[in-house]
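Before I ask anything, let me first share the structure, which is written out below as structure tokens.
Here the complex is missing a single protein chain, while all its other protein chains stay put.
Now for chain A:
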Amino acid sequence: MKFKHIRPTTTSGWGAAAVFLVAILILPTLFLLVRVFQPASENWDHIREFMLKDYFVDTISIAVWTGLFSVAVGTTLAWLVSAYDFPFRKTLKWALLLPLAIPPYIGAYTYHGILDYTGVVQMTLRNTFGLELSQAYFDIMHIPGAVFIFTIFLYPYVYAITRAFFASQATSLIESARVLGSGPVQTFFRVVLPVSRAAIVAGVSLVVLEVLNDYGVVSYFGIQTFSTAIFQTWFSFGDIDAAIKLAGILMAIVMFILLLEKFLRGRRKFSYSTTKVKPLKPVRLYGWKKAVVVGYTGSVFLLGFVIPVVQLLYWAALTFDYIFTKEFVSYIWNSTFVASVSAAAIVVIAILVANYTRMAKGIVPAVTARLTILGYSIPGAVIAVGVISFFIFLDEQLMTMLGASSSLVLSTSVVMLLFAYVIRFMAIGYNSIESGFEKVGMKFTEASRTLGMGWTETFFKVDVKLIRPAIFSGFILVFVDILKELPLTLILRPFNFETLSTMAYRYANDEMIQEAAVASLFIVMVSGIAMYLFHTFIEKEPN
């Protein structure tokens, strides 16, 4: 008699498909790992001797300072908005997320333009006040400048996660501290910060990973980090092996950060209340306290969103007529095309894998789930190197198999770029789908099974329909992230294939900052609208 498993196993159709897909996704990274240990080239000796230290110091110092400042800004904003009532609080609560809609590289060249000799600040000082100050005061193209740019556009990761934590978990602890006579400052340092440590660490590690992923800001500012170094060795020296070695070191740094995160989150598992949580009752502020808080929260919002957007709008108005051509429409189409195809692929794979990992038990599904989300921590430069060397390898195999003359088929097609997107942004889609499944639970699936429906039938008739909101939100999140993405697109796109982000970057890099504004504004607007929709619809959805 043939026995049918109640749950899917790795050898069943569903399980095998899920494991196979995830295996393909991690292949390029494994490929890199193998090649890291190949014998070094001459270039590598040169790099190791003269440049490696600078790459290391610059990369780490930008990451560390940005991390520290993001924690300072993100947690204080989250605390003020959660615990106090002051004018504009309701708006700022979600508006303080908006800087995330501006990709740091766009922010970087916008601020450079604002502070430039011909920018609005210096023009005003010159023409209105007759002041001519040293250019050094206005230069932000250095490490502290990069730290400012990253902090002001990435702090929302810390802000969002800690604010959600305050709202869901910390209320009774904070009230309890107050009842026991603890004032606001003391409550913040003795209770709020320590109990939300895990949330803060989670937020700041996202920030640091974004910084390590960045290529646009540091290359625009001319700072030598691992990302810029990898691209340089590859394009200028044409040395893939040395680039792979640098990618290996960058990956080691990322691994170290992930381990550090695990460690900092702590081994102690805090058991929080399961009782229904009331939102924290904000305390109304008066007088100078009110002024200081409004001033602080307001200026972060101005710096992180209003000022750059107004500047972009102004530039866009100047250049719109000759920038918005037929060609520009094709960039929009290209962006939309790559973003929607990859987002769709990600969502489908995420559903398959998440459904398998929630049903099956054991080590294989657990590992599969971990590997699926690995890509998000890998910097774009590393993925790019991995994917390209993997595809060249595939092309070589293909050639010998078909006996064709030397031609690169896969490695010059858009497939390579799409594949890289799927690796990098899988985690975002997966997390969304997984939390969708978690919300729904197993009961409907089980009910369907007891009513005589098979696995596959249940999947299509019940499971997929129940998580439709999660599918939708996962798609949108991935779509927006791909729209903003720069390093992968810049390197892996086929020849002459331009998207909004590559156009914005190329204009800015050619010192045509005003011309870059239309494409940038497009990206910022789409991201901003998506974030607004999320805030109004998804966040308010009752659990």
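Rule of thumb we're sticking to: contacts are C-beta pairs under 8 Å (C-beta built on N, C-alpha and C of every residue); 3 or more make two chains touch, one makes a residue touch a chain; residues count from 1.
Following the convention adopted for this analysis, contacts and distances are computed from a predicted model.
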Can you pick, from "NADH-quinone oxidoreductase subunit G", "SPW_0924 family protein", "Amino acid/amide ABC transporter membrane protein 1, HAAT family" or "Carnitine transport ATP-binding protein OpuCA", the UniProt protein name of the chain not displayed?
"Carnitine transport ATP-binding protein OpuCA"
Absent-chain contact - pick from A:H112, A:R178 or A:K484:
A:R178
Of A:I47, A:V191, A:V300 or A:L486, the residue in touch with the unshown chain
A:V191
Residues on chain A that touch the omitted chain in the whole complex?
172-173, 175-183, 186, 190-191, 194-195, 197, 268-275, 281, 283
